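Quick notes on the structure that follows.
In this view, the complex is presented without one of its protein chains, the others remaining in place.
Naming follows writing order (A and B), and every chain is counted from residue 1.
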Amino acid sequence: MPLEIEVEGLRKTFGRREVLKGLSFSLERGGFLSIFGPNGAGKTTTLRVLATLLTAGAGMVRVAGHDVRDDPMPVRRAIGFISHDPMLYLDLTAQENLRFYADMYGVGDREARITELLERLELSHRRHDVVRTYSKGMRQRLAIARAILHRPRVLLLDEPHSGLDPRAIDILDGLLTEIRDEHTFVMVTHNIAKGLEWGTRLMIVENGRIADEPAAGVDPESFSAVYRERVQEGAVL
Amino acid sequence: MAILRKDLIRELRTREMLISMILFVLLAMVIFHYAFTVKEGADLTYFTGGMLWVTFIFAMLLGLNRSFAQEKDERCLDGLLLCPVDRVTIFFAKTAGNLIFLLIIQAVAVPVFTLFFVERSYVGDLLPFLVVLLLADVGICALGTLLATISMNTRSRDLLLPIIFLPLIVPVLIAATGATTLIFAEGAGFGGLLARVLFLLGFDVVFIAAAYGTYDFAIGE
Partner (left out) sequence: MKQLVSAPALFVEAGICLIAGLLLAFLYAPIDVSSMGFSQKIFYYHAPIAETALVAFGIAFVAAIAYLRTQDLKWDRLGLVCVRLGLLFSLLVMITGMIWGKAAWGVWWAWEPRLTTFLLVCFLYIAYLVLRSVVEEEQRRATYAAVFAIIAFIDVPMTFFATRFLPEGLHPVVISAGGSGMEGSMLVSFLISMLGMTLLLVALIRRDLAVEDLKDRVADLKNTIGG
């Protein structure tokens, strides 16, 4: 299986604080990596480096076969990013938002694709409404549409289930199931159940380092035990 | 360009920025009248260029803050940065958007200003006037967009922008007010204005080049 994500010796410093202290991991194509860890451990930072939103201080990071620092454009085309901020323009309609991103990514069958996604996410009836009028769940759904509009191979998810009502969670899960094949995922989450349900690879990050990589398929209790053991709450940073 | 269209649609829909800026500009003119005509029948002819450009520059400061505030909301800037587009393209699109807004405001403000303050008819010099206007606008928008990109990411973003923008824009101010006042007060063709027009052109070229080279850094991270 070819490697879709390769990270070696990833370091990142913010000011005086070293947030990532030499992370190394890889993910084969089609894999699903769930990243757990306490706040401030560096999980989101790692994800943002993968997304080309941050530049690494040191280390090698390759996504979809391209180095994120030297060759970011193909990486951007290949990834979709879903975080708790929907990255949507509130004063534009759903259709206008999606059209904008479709144009930015050069999506060929723009109208068809937009219609298809709006239907899948059950937002068609509101496509001409301004996003400001959407509920949080709806905004998150639209954000998902935004993220997969350009058919990216890799999806980066930053706590996607947080703040969603059960219906939205169902839709999200349904969508993830549909596109599970042919896609590679990296998900940062606090939701242990979801993380374990989806993950083929698991990773606990603490204080800028990989604390443990439990085997996939472990049950939630054992995992929680391992987690508590590895992660010392209140450690001196 | 998609970004440009997006910004225009957004602004036309809400009209927040345009209306505030237009109101500001008109109010400023009224205030100028009261501020400067302390002496009965004071002649403001040689102040006209100055009043006009001071107003536009301060209005632009308001506008710039807003234009980037929307990107900061909802983390849209990240959304933009994730797209496979050159950072410099974002710069040009934003600058063009700001330029269009500025031109719209000027289209309203200049006639009103002429009505209030300018006695001579300068229809004969309209072309030079418009050229000066456009060149100065480009300089203001390009420099302003670059600086707003930086300031929006800092702690006190609205407060910072005037401090870093105003000293830099002084040369443009000097050239533009000189030219405009000449046109309003005495009338001048391209000949008399040549030095200033060339200066503005040079300024624009140099600073757009500088922005081109540095924008990647300004918007990153």
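Keep this in mind: a residue touches a chain if its C-beta (ideal position, glycine included) is under 8 Å from a C-beta of that chain, and two chains touch if they have at least 3 such contacts.
The model shown is predicted, which means the values in this text are computed figures rather than measured ones.
Visitor: Tell me which residue among B:Val88, B:Val108 or B:Ile164 touches the hidden chain in the full complex.
Guide: The one listed residue touching the chain not shown is B:Ile164.
Visitor: Taking the full complex into account, what residues of chain A touch the chain not shown?
Guide: 13-16, 236
Visitor: Touching the missing chain, which residues of chain B?
Guide: Against the missing chain, chain B presents residues 46, 143, 146-147, 150-151, 153-156, 160, 163-164, 166-168, 170-171, 174-175, 178, 181-182, 188, 192, 195-196, 199, 203, 206-207, 210, 213-214, 217-218, 220-221.
Criterion: only the chains that are shown with their structure count from here on.
Visitor: Taking each chain's centre as the mean position of its Cα atoms, how many Å separate chain A from chain B?
Guide: 40
Visitor: Which part of chain A faces chain B closely enough to touch in the complex?
Guide: 51-55, 73-74, 76-77, 79, 81, 83, 85-92, 96, 100-101, 103-106, 130, 146
Visitor: In the complex of these two chains, what residues of chain B are touching chain A?
Guide: Residue positions touching the partner: 2-3, 5-6, 9-10, 13-14, 70, 73-76, 78-85, 220-221.
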